[in-house]
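Only a single protein chain was left out; the remaining protein chains are all shown in position.
All chains are identified by letter, namely A, B and C, in their written order; residue positions are counted from 1 within each chain.
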Amino acid sequence: MNQDLLAALVPALPLMGAIILASLRRKLSTNAAGGLATALMAGAFVCSILLFMGFDATTGGRTVKLLDWIHVGSMEIPLALRIDALSLTMMLIVTGIGSLIHLYSIGYMHEDERAPTFFAQLNLFSFAMLMLVMGSNFLITFIGWEGVGLCSYLLIGFWYKTPEYNYAARKAFVMNRIGDVGMVLAMVLLFQRFGTLEYATIMDAATGFNDPMMIAATLFLFIGATGKSAQIPLFTWLPDAMAGPTPVSALIHAATMVTAGIFLTVRSSVLFELAPFTQDIILWIGTATALIAASIGLFQNDIKKVLAYSTVSQLGYMFVALGLGSYSAAMFHVTTHAFFKALLFLGAGSVIHALGGEQDIRKMGGLKGHIKITFLTFFIGTIAISGLPLMSGFFSKDLIMAFAFDRSPVLFALLLIGALMTTFYMFRLLFLVFYGKYRGNAHPHESPLSMTLPLMVLAVLSVVGGLLNLPHLFGGHEAMKHFLMSAADGISNESLELSHVTEWTLMGITTALVAVMIYIAYGRFAQKATLEGNEADMPFFKRLIAQRWRVDELYRALFEKPYAWLSTNLFSIAEQKVMVPIMNGVGAAANSLGDGFRRLQTGYVSFHMLAMLAGLILFLVITLMSN
Amino acid sequence: MLALFYILAALSVVSALIVVSARNPINSVIALVVCFLSIAGHYILLNAQFLAMVHVIVYTGAIMVLFLFVIMLLNLNTATEPMKSLGMRVAAVTGGGLLFITLAAAIRHGVTISATNDFDPGVGLVKTVGHVLFTEFLLPFEVSSVLFLSAIVGVVMLAKKETPSPHPLSDGEGLTPAELERRR
Amino acid sequence: MEEGIITAIRIVPLEHYILLSFLLFSIGAAGVVFRRNTIIILMCLELMFNSVNLLLTAFSAHHSDPRAQVFVFFIMLVAAAEVTVGLSILVMMKRNVDSVDVNQLNRLKG
Partner (left out) sequence: MIAALLLLIPFLTALLLVTMRPTQARPIALVASLASLAVVLFAWISYTGGTVIHYDYDWVNAWGLRFVVGYDGVGLLMVILTAVVFPFIIGAGYGQPEDRPALFNGLLLFTQSFLYLVFLAQNALLFYIGYELTLIPVFFLLLFWGGADRRAITVRFFIYTLVGGLSLLFGIVYLLIQSGGNGDFTALANLSIPTSTQLWLFWALFLAFAIKLPIFPFHSWQPETYYMAPIQGTMVLGAVMLKMGLYGVYKLVFPIVPAGVEHWQTTVIVLALIGAVYGGVIAFRQSDFKRLVAFSSLSHVGVLCAGLFAWNTYGISGSFYQAFAHAILVLGMLYLVGAMQERTGTTDMGAMGGLKGHAPRLAALFLLVLVNAVALPLTQSFVGEWLMFAGLWQVNGWLTLFALTTIVIGAIYMLYAYQRVMLGPDRANVTLQDAGMRDHLYLVPLIAVTLILGVYPGPILELVDAPVQQLLSSLSVH
């Protein structure tokens, strides 16, 4: 089949689905709507696979121009798609995991009467995400970039009757928008510099440029990335975004949308390579995010919030990798993270489904006997994210840690602490949910096949995902890295100069400490019948962490309240007390002028005659004078 | 000749002053008649025979009689007119004086006048003026009859007795503004 | 006699006529402001008309152009029409306000 047509079909199929479902949302049943949406996503997945099969990495990639979009003066921005290793990787993730989550949603959303709308929005999201990864220039990516933001807003606020959910949705959108400001700035700057926004052209032309503008451009891009990928300081929206249905959390807020920032950085790796200063900033922001989010995760009691902070933390790891210049490691972690985090979220969704909507882990426990498939798959997800040997997370995270050690042992130590915290909170979650005695009062029941099937597939992927980029150490040859190299030039600059002994030692230390953490977690949480949960009893520092470092409160005090104050007072003071009176002054001036002239109209004939005489005399005098 | 001019000029200025200053309207009218007659004298001096005739007939003969009629009709022949405020009177004299000074200054300094046509003493004869009037100005002449027609219609309209209706200037109690002012 | 007239046109300078008519005009204008009796104000208007007529005639004679005299003729027509209308307004006024004082007519006051 024609490759161009296939490429166009990949985003077109979900878009079609979105349009059809949105217009027929009142007439379709959940199953029909879900079936259609899933089928279209699967179709897109098949197309992606076909594209992948027909793709020749040595050619570097192809651009499929669909339409002239914006053409003004010397600005030519076509609506074009780019098929290369990087976009193919992301397409496979998006459509593959997307199909599974669509399938899962059929079961999950079965009770909801607005399920067709849900599927329409999910399909629209997939379209936007595919535009994001397939765009051949920054502006097309930006279509997807904003599009996923919109869909994220819609899906977080899907249950619109709860005001908090709406607030969370707005927060997500606005924070993303703040990031978008950076993205637009980067785009106008790059356009000014290169006269085009095509990735291929810019990346070719960029080599050799090394100036403050490049640092500015990459910093702006990174600001965009922090918004979408929930990095400090724009990370607080992601935990709140858990207000959406769980499949949404899995697809948007774990597997795909939040990795857009990483994708964008890898896409423009050439630029980032030219701006070491930006790379350092990315590195430290990534590290800080990884640690802070992980620390918050230790104390969360909402099953989805734990996973959300875990996601933020893992995204931090990916940015660390980007900061270190190891783009392949970042993409590798994106891929494996997509597998196991989607798995964990879907597992959590299955738990919530089993308990009829309960999300508080203090009211769970002992579920492993009731929902076996969910337990098994969730267990696999947990050990994968914790990085137990030979799991997918093990390879990807260790690759990042190895790069970090190469840079600085301190960085390695920090990341290790983060990894240990990850292990701890994930196993805490696992033990509290599935071990011990059931503390709630619902009747747990296993989810239908449409939900468990994706779990099983993802579990398998979480286990074997590491094979995609098996390092030399284990007899592989870093397949993914080599595949991606044709698309992202930055990858060719990567170098890891650690001896095998060092690598083995690092792995050993990590694994040993992880095992210790699991043991501690088991001891503390596995057999709990009740749970201490009162924040007031905690020591100050612990309480601070449990209250998420009070970042939300800080932002509220720093931005939201002053903004509302400003809005109210600009209107009541600046507008009504200053601007309006000034305008009224013009009217008043006209009025009093008229009033003054009115007085001249005395109505007495003699006065008018006199005025006429005076005018005549004045006129004559002026005429005489001027002569 | 010059002396004749000066006499006529003095006569017209003095009678004009009397027009303005006389307390009794009848005296004003008489003074105005004298003034007009002296102006007719000026016309004769200028050899504008046609104008002199018309002037005496129209102004002195018709218009002034009309004035007299009205004064008689309205019984205005007594000096009942209240004087204006002192300021207004001073302003009137100053204004008139200034106007004259300015105009005089204008021709003293500004304008030099030289005749444009060859001298022809006969321009004011009935023959000459009549010729121009009935050739070049025939249409305006005919149209002026329309003016008179409309003046007649207007006068009839104005002078007709109205059906009694509440007067726009009165306060509703049947008092005219004049009475109102008197009461104030 | 004719010879005498011809010299009169020549002897009396144009400036004299101009000044005379200015003087008459100024007196008329001052009179309009000076008096409150509407009928006298009308007379002052006539005076001003005539000063203008005189000036026109003087120029006509000076320039030997009969058209100005035709113009004076038209002015007389208009003046006649004006006076009839003006006087009838006066009659109206007397009838309605029982006065010929212009200060009674101050409805134009803003």
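Simple rule for what comes next: contacts are C-beta pairs under 8 Å (C-beta built on N, C-alpha and C of every residue); 3 or more make two chains touch, one makes a residue touch a chain.
Not measured: the values here are computed from a predicted model.
Which chains here would be touched by the one that got left out?
By the stated touch criterion, the chain not on view contacts A.
Among A:Val501, A:Ile582 or A:Met625, which one touches the chain that has been omitted from the display?
Candidates A:Val501, A:Ile582 or A:Met625; residue touching the omitted chain: A:Ile582.
Tell me which of A:Phe173, A:Tyr327, A:Phe403 or A:Phe483 is the one touching the absent chain.
If we include the chain that is not displayed, A:Phe173 is the one touching it.
Just one of A:Ala32, A:Leu185 or A:Leu473 touches the chain that is missing; which is it?
A:Leu185
Which residue from A:Ile143, A:Ile281 or A:Ile545 sits in contact with the chain not drawn here?
Spelled out, the listed residue whose C-beta touches the missing chain is A:Ile143.
Just checking the interface: what residues of chain A touch the absent partner chain?
On the side of chain A, residues 22, 67-75, 79, 139, 142-143, 145-147, 150, 153-154, 157, 160-163, 166-167, 169-170, 173-174, 177-178, 180-181, 184-185, 188-189, 191-192, 563-564, 566-568, 570-571, 574-575, 579-580, 582-584, 586-587, 590 touch the unshown chain.
Note that in this section only the chains that are shown with their structure count from here on.
Please classify the inter-chain touch graph. Allowed labels: line, ring, star, complete, other.
Contact map by chain: complete.
Could you tell me the distance, in whole angstrom, between the mean C-alpha positions of chain B and chain C?
Between these chains, centre-to-centre, one finds 4 Å.
Residue numbers in chain C touching 2 or more other chains?
Chain C, residues with two or more chain partners: 29, 33-34, 36, 107.
So which stretches of chain A touch two or more other chains?
Residues 606, 610, 613.
So in the complex, which bits of chain B are touching chain C?
1-2, 4-5, 9, 12-13, 16-17, 19-20, 25, 28-29, 32, 35-36, 39, 42-48, 50-51, 54-55, 58-59, 62-63, 66-67, 70-71, 73-74, 76, 81-84, 88-89, 91-93, 95-97, 99-100, 103-104, 107, 113, 115-121, 123-124, 128-129, 131-133, 136-137, 140-141, 144, 147-148, 151-152, 154-155, 158-159, 167, 169, 176-179, 181
Which stretch or stretches of chain C touch chain B in the complex?
2, 4-12, 14-20, 22-31, 33-37, 39-40, 42-44, 46-47, 50, 53-54, 57-67, 69-70, 72-74, 76-85, 87-92, 94, 96-101, 104, 107
Can you name the residues of chain C that touch chain A in the complex?
29, 32-34, 36, 41, 102-103, 105-110
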